[in-house]
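Note that one protein chain is taken out, while the other chains of the complex remain in position.
After this line comes chain A, so read on.
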Amino acid sequence: MTAGSTISWDRVRKAGSKLTTPLHPDDYLRLINPLWTSRELRGRVEKVVKETEDAATLVIKPGWGWRWSHRPGQYIGIGVPVDGKFQWRSYSVSSPTKRRGHTIAITIRAMPEGLLSSHLVNGLAPGTIVRLAAPEGDFTLPDPPPARMLFLVGGSGVTPVMSMLRTLDRRGTMPEVVMHYSSPTPDRMIFRDELLALEKKHEGFTLHQLHTDTDGILDLGELDAICSDWRERETWACGPSPMLDAISAHFEAAGLEDRLHLERFTLELGGAGGEGGTLTFRNSGKQVEADGATTILEAGEEVGVGMPFGCRMGICHTCTLTLVSGTVRDLRSGDEFGQPNEPVQTCITAAVGDCTFDI
């Protein structure tokens, strides 16, 4: 589709809104096909490909409004209905980049404690409509790629790197790449067969496998043995937090932190003891410290933000604001809300850690 025709299509829909006001034409069109709407990014799960016992790749066809602009290594947000409620998570795109296309793929490993990841791996039926958030993250492959690269990955940390490798493979520009991949057992290695095939195909690509159940975790002292010139390479590391902490310390000790790119995909939430925090009101730029018992509404009023409010008892929803980042707790039920851009009632919630609001 050319830019010209996209604009005129938008114009058609804008003119059509005279017929559908106060709704958009898309509100009707999506009843015919759920992907025919650009009011919000949505997608349809086309296929669920089992990668290992506990990991699967979701192949998703995005709806209108999706821009084929992700860079290899980035992640996207996916909102999945669980018991009627959309739950958000972020996952790395594992498919290579394309300018246009039909589908994108994300790869997910089920965590024993993760409600959503096991739901995605085990329970998502093809045809399910999901919400999507545009690609984000700066853990990406530079263009052109450096001549020599090192990847240090653990577990499902392989997924963003896989997108990079597939992109390099598809372009036929595989530089000198050393990849060290830790996983408990060979069976749990996502993309193992494909990686072995890549190793065969590309002379410059070397794969080291480490099976932590039998061999223990990666000893960074051995890095010289795995990749003797690691100091001269650009390094990308992705995996569990303890592994990343160790890598980060090792590179800092060598004075090479500038060459290290890290991706952490376990968010450090406030959790216990994370009561209260700094509230930032984005549009006015105002900030205030609030404890875990002060409502967001009261805290905002204290610093003179024109907070909307009504009943101040959680009934009328007048006070609802968009929580850009952070987590708040409902003081009545103890429930926490912290999905990206989630609308929250400010009169009955308090901060759990630092929060930013769109006002």
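Here is the rule we go by: a contact is a pair of C-beta atoms (placed from the backbone, for glycine too) under 8 Å apart; a residue touches a chain by one contact, two chains touch by 3 or more; residues count from 1.
One rule holds in what follows: contacts and distances are computed from a predicted model.
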| item | value |
| --- | --- |
| Protein name (UniProt record) of the chain left out of view, among "Linoleoyl-CoA desaturase", "Dihydroorotase", "Glycosyltransferase family 2 protein" or "Sugar ABC transporter permease" | "Linoleoyl-CoA desaturase" |
| Touching the absent chain when the full complex is considered, from A:43, A:62, A:79 or A:326 | A:79 |
| Hidden partner interface residues of chain A, rising order | 18-19, 21-23, 27-28, 31, 39-40, 79, 81, 83-88, 131, 283-284, 306-311, 313, 315-318, 320, 322, 333, 339, 342-343, 358-359 |
